[in-house]
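Pasting a structure here, questions to come.
Left out: one protein chain. Kept in place: all the others.
Showing chain A:
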Amino acid sequence: MNPFSSGTRLRDMIRAIRACKTAAEERAVVRKESAAIRAAVGESDNEYRHRNLAKLMFIHMLGYPTHFGQMECLKLIAASGFPEKRIGYLGLMLLLDERQEVLMLAALCSIRIIKKVPDLAENFMNPAASLLKEKHHGVLLTGLQLCTDLCKVSEEALEYFRKKCTESVVKALKDVANSPYAPEYDISGITDPFLHIRLLRFLRILGHGDADASDCMNDILAQVATKTESNKNAGNAILYECVETIMSIEDNSGLRVLAINILGRFLSNRDNNIRYVALNMLMRAITVDAQAVQRHRATILECVKDSDASIRKRALELLYLLVNESNVKSLTKELVEHLEVSEQEFKGDLTAKICSIIEKFSTEKIWYIDQMLKVLSEAGNFVKDEVWHALIVVISNASNLHGYTVRSLYKAVQTSGEQESLVRVAVWCIGEYGEMLVNSTGMLDIEEPITVTESDAVDVIEISLKNHTSDLTTRAMCLIALLKLSSRFPACSQRIKDIVVQNKGSLVLELQQRSIEFNSIIEKHQNIRSLLVERMPVLDEATYSGRRAGSLSATIPTSNGAAINLPNGVAKPTAPPLVDLLDLSSDDAPAPSSSGSGFLHDLLGVDLSPAPSQSGTSQAQKSGTDVLLDLLSIGTPPAQSSSFSSDILSTSQDNTTSSGNLQRLSSPSMPSAQISSAAGGSPIMDLLDGFAPNPATSDANGPVYPSVVAFESSSLKILFNFSKPPGNPQTTTIQATFTNKSPNTFTDFIFQAAVPKFLQLHLDPASSNTLPESGNGSITQDMRVTNSQHGKKSLVMRIRISYKVDSKDILEEGQINNFPRGL
């Protein structure tokens, strides 16, 4: 006998694998075994086939490829003995994957069946209904499952079962609930809880939205709810299902009270499992009886503070739904207090929820500002950008609170200087309202007076600027604040200048540039300085909230995708699929980097890309100093003159393309590229373009990618321009520009592209199908590529271009591998 095919026994192989100390050793053993099995497959050895298959199953479970054994499964199925057949089927089920041709055929077949499902459902209805009268539990279980699924796909089936079967299902439940001791199905004193649960679930579907059917099941539900033992898990499982059924069927207040009471008992149970399901259930009960759920508020609040992450998460989501105008103040207070002691990994979730509650229910600005400051001081590092942006908008609008806010921030930043977003808000406010801090302007009655000197205020900014943990945005904001203070505090002007100058040698272009420019403003332009650094115009709340509306809903994903009507009258945003996609590994869904966040950046002049058109259009109609101020905050003097002209250019382009407007707002650095390509690259635009590949631009606004020559032959050149829609890093918009280098006109020009499976491609129609000779014009065509492996794999594309020259067909093909990284 062949020494390979005899191989080792399954037992020995498992032993060998278990004895492996490292993953490398394990791989070696598996490799050796796989080789032996492959050899045996080649020899088509009959005797050890089932043993080999058993080994393969084990290897498959460990996560190694086993495709070479798939044919063996089929051979075993064809064997005569039952054990061989059975292991063959088992292997087939485990080892075969969806790539295989067999399954392709099966899939084709099932697609056909599914297409005919409406007809088939009819055929099944009668036999399925008769299954429900069966006594055998297994048959009953599967019959119920079939009926449940039929009801889900077919309204007709639901009506049918409602009429014909409600009574028999109720009777079946009665039988099983009252059945005497049945040893085979008994689980801690209850006969087959699984069957109970299935029956209850089917009743739920029958009773939902139908008063007659609901009436019919009232008695048995009441019996199950009151008589089931609740000291064992099996009993509780039934009660849990029963409560859910009661909540879903048509109104019966008596039963509802019973159900809510059960949940109350669950919630105060010491067993964490029971408490978890209670929280889960209360979330659904809230649509039915919000008042009753409110009664448990205190207990739910306690659960938010539980040490178990699963329970905390459920409780927090439930509590979020419970907040309304009347209890928001006390609940927020509790939650903010808990923020201090909560675990690090929970702070992100908790902060997001608190911020969202504060924003949604704030009635007075002072409360909003107070609460936000508390959150920022406790967990500023977990606060999303758009939250503190919104705070600044609110502060800027609350003119009577400017003094109060800046003084509170000054105090807060002394103790919580490590919270970056708190520091940013503080720096911004001190820059804007610094004199109110020093002069104690607009004191409120509740405030304790504090004495702050001009140099104290500058100290705060200096510390933040020099703090090694501060990031680029914070430092850039510090520099602006210093510039503003240099005019507000003339006595500190020299000191401020010294601080600003220290950044002259910064390796970060942005800081270096700001430092040098601000220095020259302080030094040489005393006469216009105070005009330059006037206060920011009040930020328009309506514009801002409109802009971030889209991103806000995405930042508060709730795990239950199903639409639940909230009692506080807000349509629940169903978590967008993107969030699900992103939420790969953790409980806390990372909010997609928001599209709205760029907005305030721009207004604050923190934006790191040369974006003159943005601020230009929104404020161009204001006084000249405003425009100048915007330009200054952008801080690119060589671009100053050109940015004006680019404004004009971009607005004129607005008139022609309405969609361009949207794109331009959301990704400010793009239009310059777009214009330059359309205008064939005027010298002014080149200036602007020169700034585009600024390394720091990979901020919230979406990075800018250089254009590439995707394809070039002796007769044809294709240029790709890239842009990304905000908030969706996976998608890239590519604008292809085709230029004809040959002296002949191309007609019937068609561009085709293909991408691998992890990409999705959508081609828009081309601007024309005739390409004039010698570069006397071009065709443009837009396409959208969605990269499901964004961040892991980069784009790649095959292209084919066909056209006619003097009615002769020409075909060109190529592959594009030179996409910029990170698309």
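Assume contacts are C-beta pairs under 8 Å (C-beta built on N, C-alpha and C of every residue); 3 or more make two chains touch, one makes a residue touch a chain; residues count from 1.
The criterion applied here is as follows: contacts and distances are computed from a predicted model.
A chain of this complex does not appear here, and its UniProt-recorded name among "Glutamyl-tRNA(Gln) amidotransferase subunit B, mitochondrial", "Casein kinase II subunit beta", "AP complex subunit sigma" or "Orc1-like AAA ATPase domain-containing protein" is "AP complex subunit sigma".
Considering the whole complex, the residue from A:Leu90, A:Ile366, A:Met443 or A:Ile516 that touches the absent chain is A:Leu90. Note on the undisplayed chain: of the listed residues A:Pro65, A:Gly254, A:Pro706 or A:Gly775, the one touching it is A:Pro65. Seen across the whole complex, the unshown chain contacts chain A at 10-11, 14, 18, 54, 57-58, 60-65, 81-83, 86-87, 90, 94, 97-98, 137-138, 141-142, 145, 184-185, 187, 192-195, 197, 233-234, 236-237, 240-241, 271-277, 280, 307-311, 313, 559-560, 562, 580, 583-585, 587.
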